[in-house]
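Left out: one protein chain. Kept in place: all the others.
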Amino acid sequence: MLKNHRIKAPFFEIGPKAYLFGDEMVSLAKTIDAVARKYDVRVIVTPQYTDVYRVARETENILVFAQHMDSLPIGRGQGSVLPEAVKAAGAVGVMFNHVERQLTIAELKACIRRAEDIGLYSIVCADSIAEAQAIAHFNPDIIVCEPSELIGTGQTSEVEYVKATIDAIRAINPDIQILQAAGISNGNDVYDVIRSGAEATGTTSGIMKAADKEAMVEEMLCALRRAWDDAH
Amino acid sequence: MLKNHRIKAPFFEIGPKAYLFGDEMVSLAKTIDAVARKYDVRVIVTPQYTDVYRVARETENILVFAQHMDSLPIGRGQGSVLPEAVKAAGAVGVMFNHVERQLTIAELKACIRRAEDIGLYSIVCADSIAEAQAIAHFNPDIIVCEPSELIGTGQTSEVEYVKATIDAIRAINPDIQILQAAGISNGNDVYDVIRSGAEATGTTSGIMKAADKEAMVEEMLCALRRAWDDAH
Amino acid sequence: MLKNHRIKAPFFEIGPKAYLFGDEMVSLAKTIDAVARKYDVRVIVTPQYTDVYRVARETENILVFAQHMDSLPIGRGQGSVLPEAVKAAGAVGVMFNHVERQLTIAELKACIRRAEDIGLYSIVCADSIAEAQAIAHFNPDIIVCEPSELIGTGQTSEVEYVKATIDAIRAINPDIQILQAAGISNGNDVYDVIRSGAEATGTTSGIMKAADKEAMVEEMLCALRRAWDDAH
Partner (left out) sequence: MLKNHRIKAPFFEIGPKAYLFGDEMVSLAKTIDAVARKYDVRVIVTPQYTDVYRVARETENILVFAQHMDSLPIGRGQGSVLPEAVKAAGAVGVMFNHVERQLTIAELKACIRRAEDIGLYSIVCADSIAEAQAIAHFNPDIIVCEPSELIGTGQTSEVEYVKATIDAIRAINPDIQILQAAGISNGNDVYDVIRSGAEATGTTSGIMKAADKEAMVEEMLCALRRAWDDAH
């Protein structure tokens, strides 16, 4: 966890994964950049490693994060993602333990500490309340909660699970910021999750699969701003 | 294997692995670029993913290769190295199966085909003659040979193992180019391996750990040219 | 590859994977044992590691193989499958590189050699002709061919792909035995693949998902015998 570097709420994460790259990625990043400024919201964007430099260089407001990095030190490591290289390219943070790139417990702990040591934010994915609690002991800056065990049970409202994860994580470390991701597919979804008490949310497919990606960025970030203002 | 894209001999591979990144990487790449032109030799450089764009953009003669990529298609895949993203960043090829980033047989086959389909060179590492033969069936553009089973046996000369690997690979696919890597630590080593019959060689630590990296680039590429001219 | 240990044709492989275990596994193994003797055919059975000892001890004709093993030497290695332990439990061979348990090239090579050194048969899975050729360079005792690239193309008959894989492997090492697996679900399938020129075939789901496993063992091994006699 970085000292004195709390991200100002509300914030949002847009994850291009392997959907978008190169010129189209840079172009969308510029749109996100402008819309983020317009609504005064913070947006984390996680491009492919090869696009980190360009996205960081051609935007001003976006928080560029790598999709992953390894904990190795400078030296050997063909095919690795070196923390210092990620930072030198302009990233300010890194995502860890996404369900598509899971880490062992020891490696996650090492990665979070490595990020902290060189001045990168760490944002870590958790797919249950127990995982979120476990991860909280390693003091990442942000935990992404998508508590699969509660989704779809019918008897659980969004408000309840947002509250449950917040309480669980804060009981361990109240300084960890929490991003609630739960199948966000339009502005209404963004509005609802923020009104449920979240300070942040995000999406991949909601924007990557939208017919008009730029319009969806506008819709979601506008809703983020409006929900936050209505709630506070 | 790309059609009609044979790399003109002699050529050389410089692998920064996780030793070098950012501005220093770009700076060394510019030196390599100039020295490669001076001696009319081809040089493959494999920077960290995050440096591919910068190195490709700021050099003219270097063949920029990624240190690895995944075979996944455009879409999901957090933390992946998407082939299309690697190419869009300016890479012209990719290295596979380095001992520090080994692949399963099925994934190696898929990666080589993926590279071919989008127009990237594939260079694949093999640590024995049997491995080199096995890999040759997947038709990569280049195989890196460092036959550990022969090194250090005493009764095997460099000339013999260079010849053995060349014969073994050519018996399967004579179009595959072969890079002989064997603890190259100075210009004399470069000279000797090329005089042994190789058309290419390379190094990581020989340059990365050199007191003066730029001087070592000059020494090795000069030796590469001289050995090739003396041999042909 | 073991010396002078060719398995007498025709032979068959039954792979319980994680479908069957404990008393039911032992019971089915006894049935297989009796049916194999009745029809004078060789049958490889690959139980869970924990069942190797019991199956080996309570049968006489079955060739008990482990589902996988690691190449590590005696010593450290929590959670490993030690080759010497597999052999001590009564296994006579090991399967490698099943699509559900893929190996890197270097590890596959090491495993085959390790098996040979301690006197275990190695049977290696290949899902294309190129993979089968690649694997042949490591000299396993048996290669399992299920050339996915040819299946379902319509224009390719079973006879043709069986012949193509046999020719491809024999061109590299004519001593490797070849098992043709291709969606065997009943005795007719067994009959057809053997009449196509195969000396061996096998199944998992054909028996594991049969309403009456024991009856299916009888049906398949009977067809194996009949096809072989009709063909030779």
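Order of writing sets the labels: A, B and C. Residues in every chain begin at 1.
By definition in this document, contacts are C-beta pairs under 8 Å (C-beta built on N, C-alpha and C of every residue); 3 or more make two chains touch, one makes a residue touch a chain.
Quantities reported herein were computed from a predicted structural model and do not represent experimental measurements.
Touched by the hidden chain within the whole complex are the displayed chains A, C.
Annotation: of C:K3, C:R76 or C:H232, C:R76 touches the absent chain (contact as defined above). Of the candidate positions A:L108, A:I143, A:I166 or A:A200, contact with the unshown chain belongs to A:L108. The hidden chain makes contact, of the residues A:E84, A:D127 or A:E218, with A:D127. In the full complex, subunit A touches the omitted chain through residues 97, 99, 102-109, 127-128, 130-131, 133-135, 137-138.
Against the chain not shown here, subunit C presents residues 15, 17-19, 21-23, 46, 48-54, 66-68, 72-82, 84-86, 88-89, 91, 95, 98-101, 204.
Heads up, the rule we're going with is that only the chains that are shown with their structure count from here on.
Taking the mean of the C-alpha atoms as each chain's centre, subunit A and subunit C sit 47 Å apart. With centres defined as mean CA coordinates, subunit C is found 38 Å away from subunit B.
Shared contact sites, meaning residues of subunit C that touch two or more other chains, are absent.
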